[in-house]
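As you look at this complex, bear in mind that one protein chain is not there, while each of the others sits in place.
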Amino acid sequence: MLRTEEFTLNMGPQHPATHGVLRLILHLDGETIVKVEPVVGYLHRGIEKLAEARTYTQVIPYTDRLDYLAAMLNNLGYVQAVEKLMGIEIPERAEYIRIIVSEMSRIASHCIAVGTYALDLGGFTGFMYPFREREKLMDMFEMISGSRMTHSYMRIGGVAADLPEEFYPAIKKFLKEFPSCVDEYDGLITGNEIFQARTKGVGVLSQEKAVQYSISGPTLRGSGVNYDLRKARPYGIYDRFDFEVPVGEKGDCFDRYYCRIQEMRQSHRIIEQALEQLEELPGGPVMAKVPKVLKPPKGEVYHEIEGAKGILGYYVVSDGTTKPYRVHIRRPSFINLDLLDEMCRGWKIADVVAILGSIDIVLGEVDC
Amino acid sequence: MESNKVAEQLQEYFQSIGNNRKVLTVSPDELIPLMYRLRDEYEFNYLTDETAVDYGDYFEVIYNLSRVPQGDILMVKTKVDKEKAEVPSVFEVWPGAIWFEREIFDLLGIKFTNHPDLRRILLDDSFEGHPLRKDFQWVGGREV
Partner (left out) sequence: MVCLEERSIGMEIKKDLQTKHPVEDLTDDPVIIEQVKRTITLAPLEKILNLARSNSLWPMTFGLACCAIEMMAAGGPRFDLARFGYEVFRPSPRQADVMIIAGTITKKMAPFVKRLYEQMPEPKWVVAMGSCAISGGPFVDSYSVVPGADKLLPVDVYIPGCPPRPDALIHGMLLLKEKVKNPKVVEEKPWKAIK
């Protein structure tokens, strides 16, 4: 009997389309994928163990380096978890600042997701435009925190400093320009025929599978599940803003990508509202009164926020000393990557890149 | 969130069930039937997080369950001895547990029975020990 033999192809850990040091072992039948085996851990730095030897405040810089594309959101999850553990109420002004910077971080992260997705599918120009907007955001982050990527701006009890004067004109200018920039991405990437041919109907993820496999973020919403923690279980002051949760229909690569594009528009809406309400607030402190040496009471807390890639959870156990007994981080990219095998089966080699790009992983977060 | 109510209602079915600081506790033997019940009757259809903590002489495995899309959350815990660190895998209830459990096995060395693919995930196969255990010793970069 005539039959073909399966063969294995190694992809990574050094590969331009794996977004870092991910390694995939592809089992192929001709060009068709039979099985994909993701091998992770090439960037495992042991942050969870290091956190046990640091004080509560010293853990904040490590959270930056998890998902370095949306560092503010990682800060937010951690500080809110510790605040929940200690029962700290933070000043309203700090709440607004947190919302503004974390939504800016979400836009910056989605800019990279969209730009590199275009690059993965062979469109170099599509990479340039979102990066242009990201640079503007980076400039503003630099004004706020002094650093472009790893901000460590949030503190347990508030934020490090009030927004500087020159930030307001900069963000207003950005907010004015940004909708037309998203239109530009729509024209350049979304509307592109080749892009649509490569993504529409590819790597379909059903609603049931997505929920069963604990998928979260735009990857889950692309499959049509309306689950955004900002709406489902609002944390901080997200219940004060009016925004929608974009949801896909079919659960293919295009839907996941398009969810991100629409989320950028919604984040823009949130920043606009938050900025308006912030400017009406009288000036005041941005830090709650917290002791210099933090000693949370004995206990544990699990807190989740909606990160840029999905649900970002922090589980912090305190034994009453100045250092956390255990910090566990539920990283969305790590869990979303689990289903790559299922999504890729039956597709061709070239589609692996399209499907992987649509999940939008960050290896710093996957490997922790 | 509603662990009091769940614990009360399920008292007659599960002997080991308890409610400690808003957390549902259960022994490992009764874990799987309880999880099926929570999924099917209480509609906790989403496993948000699974992790474990080393408390010296015993481990605690922590499950965080959610209702999608309503957004309720429930924490379930189970305790195992350090000597015989074995917990039944919940992958048949929520298939998403596969990677969570591989990570726990890798970093804490808890074995999950019936797990389809229990290998190290983050560390190299040649790595010795489980780093998140409290008695793990290593040589860090500064000392060398």
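Per-chain numbering from 1; labels A and B assigned in written order.
Everything below uses one rule, namely that contacts are C-beta pairs under 8 Å (C-beta built on N, C-alpha and C of every residue); 3 or more make two chains touch, one makes a residue touch a chain.
Keep in mind that what you see is a predicted model, and the values were worked out from it rather than measured.
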Of A:L9, A:A53, A:I194 or A:A350, which residue touches the hidden chain?
A:A53
Touching the absent chain in the whole complex: find that residue among B:E8, B:E43, B:D81 or B:D124.
B:D124
Tell me which of A:E6, A:E37, A:E89 or A:E135 is the one touching the absent chain.
A:E135
Pick from A:H27, A:R45, A:K84 or A:R240: which residue touches the chain that isn't shown?
A:R45
Chain B positions in touch with the non-displayed chain are 123-124, 127, 131, 136, 138, 140-144
Contacts of chain A with the missing chain: which residues?
13-16, 20-21, 41-47, 49-50, 53, 61-62, 65, 68-69, 112, 127-129, 131-132, 134-135, 138, 148-150, 363-364, 367
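Here, only the chains that are shown with their structure count from here on.
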Provide the C-alpha centroid distance between chain A and chain B, rounded to the nearest whole angstrom.
25
For the chain B and chain A complex, residues of the former touching the latter:
21, 45-49, 51, 53-54, 62, 64, 68-73, 75, 94-100, 103, 107, 120-124, 131-132, 136
How about chain A: which of its residues touch chain B in the complex?
40-41, 44, 46, 48-49, 211-216, 225-227, 229, 231-233, 299, 302, 304, 311, 313, 315, 317, 325-326, 328, 330, 334-335, 337-338, 367-368
